[in-house]
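With one protein chain withheld, the remaining protein chains of the complex are depicted in position.
When the chains are written out, they are named A, B and C in that same order, and each has its own residue count from 1.
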């Protein structure tokens, strides 16, 4: 069954890329994004490096260059003539990367088939699947970023469309009290969500739906982007330095608002949830409504009482370790802990999150200025 | 009595500047610092703007330029030909600023003397005193920054020396449980520490003393600044981009470490607490020891059981609002809330903090990369 | 015959790209370079815009997007939702650009065939051919830049290899006197070389060969990059800020020098002329030898007495207008005049210059810090 999930995951990554043309694979649209080819190769390198090299007898590295080029853990690496630069790598070719994928997929599958396959392999393959699922989501962000910044607005397809948010808004009350949060089961989970622990919450009420484009348009029209009282000092600087007056991918054309979605440039749909906001914008919007964003624990405790999963949801919580958090030794330990400063937690999942990848205790995180991820917001009142 | 404290506070600001020469008042040593003259004038403007203008009958603005130049709340201001630039203002002269101080001090004192002095004035003067105390502390940082970056290392005096940290280290245990934190008295306090609320803490032990120069030197000598595994990704970038290999004001001269203290360049004293670290360095040091920094609530709950007040202490907590926090309306509301992103809480007080200014619930905050404030660190183990 | 040259030129541009893979066409390796696809499309747009649109009856623009995307004369353009960004354009596809090329080539050829083809067309096609030849040369630079910055050093082929510089060095004397410089014939020439005029030259002697890798290595080994006395102040800043210690594409590996040429990474050949130097480096080298670079007029006057054409040659002359220079009106006038500040003249031609494109009066120009063009240097003594 793990073998099945492994093969499905490997396959789905390629399906996500199927609307792409060869030209689309090697270009990096901004520093925070990676070219699609890099995602395809890096997820493969992960299985090769952490599963095949240590656990498959007599496994020979597929290609020394690939091991070097598609490693994201640069800090441990020795010197070479040139540093890999994701945005310049026109080589290896897409077909060569696909061959690399096939080779590694087959070798891992074969290893999983063996009777004597060690338990550590199952654990590492599970980690590799979850790692690849994270890159599947990043692929959606990065492809949108690549297409959405070209004046021709190439078409990807309708896969990532959002359902409308048409049900009546209600605020669901949660009582004050001591709650338990954090992961506590037997399934796969990341180190950062582990450490079931108690938190005390004051009473609050949380909306049963996300903020919509219509509501956000009202904020824009009410001068929200011009009223510094609503903004964090850094947020005010951010929108002014970058001349930001609307969510990412929005364009005002002759007085009407359009947005690039993956089907091209379309009129903004008022009943869709608003997305592609920085934390600064989400917080300014909340300030304007006199409500606020939830903390990550309020969200987790209340999450069984509303529908979530269309968009990641900004919380007001900083991304910090849970009690008893410990970095694992070695390269795998680099995974999450080193990002625990200046980032905000997002909870939930998005239409681009692989099925079953997320859960109520899952902690996603981004810098407050980032906008290309599929994120929206939900309001809370005390 | 408030009148007395007011006069003493006004006086003390000038005493802090008494070792300065006229040349020292107008120069801004870095973007985060302000010239001493600006502090002298801005604290005065605060009393004029918020106390005298609204509450003293017939009070006339001392000088329209001063009201414009020494306002830090630029965002509400109308246009003018040129924006004030703190580091360029050689005018008004130091003596003119001192005259301005005297004028405003006398007018406020006179207002406080009146039988019909409205209650709002007492509250605003209290706020103004606390505001000026904060600038007294910043003055110490900024003067040190100004002197410590000149190759001649000018002498200020021994006022801000730190006592040695020679008592035996012990770890004080605190039991798990539900604790109350936040300000809950009748005295003056800031909006950000208000909102007494419950937090659940797991058991921990906290050191009875600060980390010393000796301990930090061992970290340096063990290659702490070269081992990326100890650092946040942003911290690693920060020390490498800025070529940082020791705390601010430290200089290695022919194999020995010296530091600029306000008495000039002196050999690093091993039993003094280490200071002028960024949060990144404090966290990397803690990682190296296999211990950790306290959260702000662990610090607050344990603070009655150790001595504090020599140096501000970095905590691992992000600076975020307490439950029920609300920004005040108008310009005073700009005070703190707009900084609640990407900053870390520091607790305690420093040798440059005015007597009585701080308390166990006091929340100071700085960006993780800042080093010029008087801050050190205390370790905790779970 | 013009028709023939036109077709050959169009064809040769595509031949230059024939070793490329689809992935290579869309990536921009640095701000000064363009992706190969852009060159292919922009040279086509030039013929469409300046020849077909005004002169071919009933010609319809091939594709509105192409006219927008491949125009380098942005300043005259109206607004659009997004600005084209050469490095992001994965679309149109390579095949679509090739179709565009074919369409425009056929239409121009057909126009040239007509009996009533207006004289203006011949002139504009001649300009378009020369424009495309300039882009053929830039294609060589940009492809080398793209390949030479990838850690895998892809192979292009041996087309652009340099012959050795093995003949005995001699200094050819030129007498003082009044000379005429500038273009004075009937053939095609650029506006900037026109204006035959007199210049007075003092006596000088010019080397019959270019500086070699061997000579440049001696400069490196003598500490040339460490001796600020040899450098312009800006040059010293440039090499230090960019950590430059050798020509572009050179790598020191275990004590030996290698360079990326278009056949891969090879050992530096001592008898080849040195290339890929900035003007700063060329001038510092000359200073070190106690000789100097020629002025552009010294070069032009002496050029009949030595062999040239392997590499462009840096001169000490600033790129400035000749007497009686006038910008043409309209978009074509933008061509050269707007670059007449802060650039240096290079004379000669390189192995990547199309046959017949250059001549002794030809003036090439680059900023002093640029290194990716195929340039070397020749020495002069007074």
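In this section, contacts are C-beta pairs under 8 Å (C-beta built on N, C-alpha and C of every residue); 3 or more make two chains touch, one makes a residue touch a chain.
These numbers come from a predicted model, not from an experiment.
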Quick check: which displayed chains does the absent chain contact? B, C
Quick one: say which of B:14, B:72 or B:90 touches the chain that got left out. B:90
Which of these, B:8, B:251 or B:328, touches the one chain of the complex that we don't see? B:251
Contact with the hidden chain (one of C:47, C:68, C:279 or C:362): C:279
Absent-chain contact - pick from B:18, B:58, B:152 or B:221: B:152
Per the touch rule stated above, chain B touches the missing chain via residues 21-27, 29, 37, 65, 68-69, 80-85, 87-94, 146, 149-152, 154, 251, 253, 265
For the chain that got dropped from the picture, name the residues of chain C it touches. 75, 178, 197-200, 202, 228-229, 231-236, 279-280, 283, 316-318, 320-321, 323-324, 333-334, 338-342, 368, 382
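Keep in mind that, in the parts below, only the chains that are shown with their structure count from here on.
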Same vs different contact residues, chain A with chain C, by half of numbers used: same
Distance-wise, how many Å sit between the C-alpha centres of chain A and chain B, to the nearest whole number? 37
Could you put a whole-Å number on the gap between the CA centroids of chain B and chain C? 57
Centroid spacing, where centroids are CA-atom means, of chain A and chain C in whole angstrom: 44
